[in-house]
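First the structure, which I've put down as structure tokens, then a few questions once you've had a look.
As you look at this complex, bear in mind that one protein chain is not there, while each of the others sits in place.
Chains: A and B, in written order; residue numbering restarts at 1 for each.
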Amino acid sequence: MMKRVGLSVMALAVVVLPAMAQQKLDERRPASKDGVVEVQNVSGSVKVTGWDRDEVAVTGTLGRGSERLEFTGTGVRTEVRVVLPHFAHHVDGSDLEIKVPAGSRVEVNTVSADIGVDEVAGPVRLESVSGRVTVGGAPREFEAKTVSGGIEIAAAGAPGRASSVSGAVALKGVNGSVEASSVSGAVSVTGDAVSRAELQTTSGDIRFEGGLASGGRLDAKTVSGSVVLLLPAATAADFDVTTFSGNITNEFGPQAKRTSEYGPGKELSFSTGAGGRIVAKSFSGDVRLQKR
Amino acid sequence: MSTPRSAESDLVRSAQAGDIAAFEGLYRATVGLVHALCLRMAGNAALAEELTQDVFVRAWRNLGTFRGESAFATWLTRLTVNVVLSERRARRTREAHVTPTGDLAALAGAAPAARPGTALDLELAIAALPPQARHVFVLHDVEGWEHAEIARRTGLAVGTCKAHLHRARRLLREVLSS
Partner (left out) sequence: MNCQEFTLRLDDFVDGTLSAAERTAAAEHRDQCPGCRAAEARVSLLLAHAASLPRAVAPERDLWPGIAARIEKRNVLRGVFGGAGRLRWPRLGASAAAAAALVVVSSLVTAVLVARRAPAPAPSGVSTGVTAASLQLTQVRGTYEAARTQLLAALAARRGSLSPATLKVVEDNLAIVDTAVHNMEQALARDPGNRELPALLVTAYRQEIDLLQRATRIPARG
């Protein structure tokens, strides 16, 4: 106890006094067209937008109680970081609006702050604990991770992966190769020309609506969630569907049959033509194959 | 163990149905067996306690796989060997083998009255063996397993098992005759 009090007093004495009120931000630095922009903010929000200028600009507000905004860079690497005092009891969230050269690689880390990225053409790597992650535009590659925050990648035309623990993961407009997983959150994917999609949950439901590119592969696995695949009537693929204790509903071909000698277990393998491959497995959830 | 077979299978059935008290009964009846095996195979008293706990937690979790084809103790012994060996595999990736010398006193204190001098000397000498030689010796010469079974569990070739056993016996003979 004594030690902590002593340290707090020292900290107050040495460290620059934190902002007593909300503080407006308006700073900019030159940056290269395809450099790295790294952002860290604990709470509040981070909104990153690409533009056609060779500079990074930060506007928005620094939350009350924050120590300062660290905004540094060499052109190829720019860092934007909200620094909190070590002994703060309460700090308000900071809302950062950041413009970056459109070709930048964007890396954002937050705790509870929501992350939004739009109009960035470079790769994006976003990580939050409880914040929500939203990506628009057409990044070259995406990677998003949260613990409880939801993830929505609106234009997932690029290869990428998104995973959460309890948050829902939604990928829209997929036409590349993607992975999406959540332990208990729902995973949903839409896209008309999916070349490879690997979807996994433990208890979350999985929903896929769209079509496969020629030779495409869709792989959906869950333990207790349900799997719903909405596919074009003309889908040509080899299907491999199993559930241990759930039901299989199929609008494409034959009905499932029991396969296991000892326990329950249903398996359904059939082909609607050469090309794609669709695998859907659930341990206790239902699997539905429906025509769009 | 001392629990009659029918009483034992009652306990197993209740434990399989989720009865923790019944599982405690099984624990009381078999802990000495599991602990002895962990102690001899690990050659380290603190690790042996940890492993013993792991074994029973695993046993509880996997009780469903026990179908009464063998005695519960036999099933538990196999599980124990798996736990010890997999712990050993995991450990080997991160540290050199644990030197047992600091724990030898624990072996001595385990049940002094019941242990004549030679038995204790032998326990200490076993603990000081190189790990693989120790595993093979304990399984073959104390537990009475066949080489083929040991090879299957350890992932070693039968010839390698035999070489380890040979080495263990040679080292132990030297210790005991000195």
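In the analysis below, a contact is a pair of C-beta atoms (placed from the backbone, for glycine too) under 8 Å apart; a residue touches a chain by one contact, two chains touch by 3 or more.
Note that the structure is a prediction, hence the values are computed from the model and not measured.
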| item | value |
| --- | --- |
| Full-complex contact with the absent chain, from A:N175, A:Q200 or A:T235 | A:Q200 |
| Interface with the undisplayed chain - residues on chain B | 1, 18, 20, 23-24, 27-28, 31-33, 35-36, 39-40, 45, 48-50, 52-54, 56-58, 60-62, 64-65, 67, 69, 82-83, 85-87, 89-90, 93-94, 106, 109-111, 114-115, 118-119, 122-123, 137, 141-142, 144, 162, 165-166, 169, 172-173, 176-177 |
| On chain A, residues whose C-beta touches the chain left out of the figure | 42, 109, 111-112, 129-130, 145, 147-148, 163, 165-166, 181, 183-184, 200-203, 221, 223-224, 242, 244-245, 260-263, 265, 267, 281, 283-284 |
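Basically, only the chains that are shown with their structure count from here on.
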| item | value |
| --- | --- |
| Mean-CA-position distance for chain B and chain A (Å) | 47 |
